[in-house]
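Pasting a structure below so you can have a look.
Only one protein chain is missing; all other protein chains are in place.
In this document, chain identifiers A and B correspond to the written order of the chains, with residue numbering beginning at 1 in each.
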Amino acid sequence: MRKSTVFLSFTGINAALFAIMLAHAAMSQDAARALEERRAEMVRELMLTDLCIFTEARYTRNPSMADFHAPFQDHPGALEHFPSGSLVSPPSPGAYPPVPARLHERPR
Amino acid sequence: MNAPVNRHRNILDFALSSLIRRKAKNLSLLFVYTLIVFVIASLIFFVHALKREAALLLEGAPGIVVQKMMAGRHDLIPVEYAREVEKMRGVRKVTPRYWGYYYDRAFGANYTLMVPEAGRPRPGSVFIGSGVAENQRVKAGDFITFGAHDGLPLLLTVERIFPAESELVAADLVLMDMPDFQSMFGMPEGRATDLAVTVANPRELATVARKVAGRFPDSRPIMKSEILRTYDAIFDWRGGMMVVVLGVALISFIIFAWDKATGLSADERREIGILKSVGWETSDVLLLKFWEGAVISMTAFLAGVLLAYGHVFFFSAALFAHALKGWSVLYPEFRLVPAADGYQLSVLFFLSVLPYTVATIVPAWLAATVDPDAAMRS
Partner (left out) sequence: MIELTDVTKTFNAGLESRFTAVDGVSLAIEPGKVTVLKGPSGSGKTTLLSLIGCMSRPTSGRITLRGMRTGFLPDGDPPAGFDISSLPERFLTEIRRTGFGFIFQQFGLVKGITALENVMLPAYPAGEDMSGIRNRAIGLMGLFDLNRHADAKVDWLSGGELQRVAIARALINDPSTIIADEPTAHLDSKLSREFMEVAGRLNQDGKTVIIASHDPIVFDSPLVDTVVEMRDGRVTATEKRA
């Protein structure tokens, strides 16, 4: 068989698989709706705030509850948890709403 | 069959012939190229699917979580704060959350112990996540023992195990009743871990948060938008390991293109001379070079992406598990719902296919425009 036939067929199959892949993703999402509803229900009931991905430290298990100094709460020289520490970042400083002005006045 | 199609196919045949002639070099190039695309595409699929799940699931997270700070550390929050916050305008309900971490020395894993608001287990029983069950190797009806805060062991019956499909949110959970929780942690009366605030109008979140912070200066309100933003930034391309992976990929693509772009070997130049002398036009030669580049890059891209999809969604991103696990003993199996991010895949396509194909054509340009007369003299 001609080389170009082999190559074009091979590429054609790959391209078809690619299209099937995209369709598969779309279909899977439809099929998984019930499952995702169940999980979301659990999150609502238990009032959870984070996915359970990295369980080795406080600030990696609940990154949204941690802040920038959380990794150092144990000890300033504590070992950084790798690789989760470099993959998850705590909420940005916007989590702290600006402090109201009157607090700058100290009662004497 | 019309002429243009034939022309392309004939030239493609010769391009394949040329590639096969340097079989070892081109095969190893193809292998490495595919590998790089595979890694990047796996990351794209994995991160996109994870972020999608996070966005869907954490929609149900509390509107505001109020923490108390003491000496720069997270401290337990007085439950009276809840009563005051509930009175604020815009707040519908405030629920104290009782949860904490328990490190099980025997099994080397961290669990999250929690008292749910509704549907609590009976005293002495626990509902556990599938990750805990696997870690402790227990099934429903078995006993597990925890070390309480006073040093004494606490014996608990496993009443229910959450299904594996809930792993992503509940893998490390241990739900128990309040008396057992107090035995475990000995939290002082009137204290909770933090407060979950339900706000009537989601647009008022920031306002309410500011009010809480104003009323309780030692508190730290965390809004749902921040919770969600954490997961937007997870696996951020600018962070730590991702920079390394992306950097390696970029450098690899540059190397591939550079190898091509730094010009043709004497052999290749001679061949182009021959082609021109037997009647190939410059455009024919460039088409040949285009096909040579496209064959490799297209194959690498399609194969890499397809393999990546299979890896992430049919094999639970097994290759990443090792890299991501770190110190975690308890680790979910990533059974993610398949999702494809068209934008990022397109970027990957342009990054991987275009530069290489162009780099194959450009150096040939000069050689291709040379007078065929040179071939007569070679």
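In this text, a residue touches a chain if its C-beta (ideal position, glycine included) is under 8 Å from a C-beta of that chain, and two chains touch if they have at least 3 such contacts.
Since we're looking at a predicted model, the values are computed, not measured.
Of the chains on view, those touched by the hidden chain across the whole complex are B.
The residue touching the chain not shown here, chosen from B:F14, B:F253 or B:F290, is B:F14.
One chain is missing from the display, and on chain B it is touched by residues 1-7, 9-11, 13-14, 17, 21, 267, 271, 274-275, 277-282, 284, 287, 371-373, 375-378.
Operating definition for what follows: only the chains that are shown with their structure count from here on.
The part of chain B that touches chain A in the complex is made up of residues 9-10, 12-13, 16-17, 20, 50, 53-54, 56-62, 65, 67, 72-74, 95, 97, 101, 109-110, 112, 114, 116-119, 129, 131, 162, 165-173, 175, 194, 196, 206, 209-210, 213-214, 217, 220-223, 226-227, 229-231, 233-236, 239-242, 295, 298-299, 302-303, 305-306, 309, 313, 323-324, 326-332, 337-340, 342.
Partner chain B is touched in their complex by these residues of chain A: 2-4, 7-8, 10-11, 14-15, 17-18, 21-22, 24-25, 28-29, 32, 35-36, 38-58, 61, 63-65, 67, 69-70, 73, 81-92, 94-100, 102-103.
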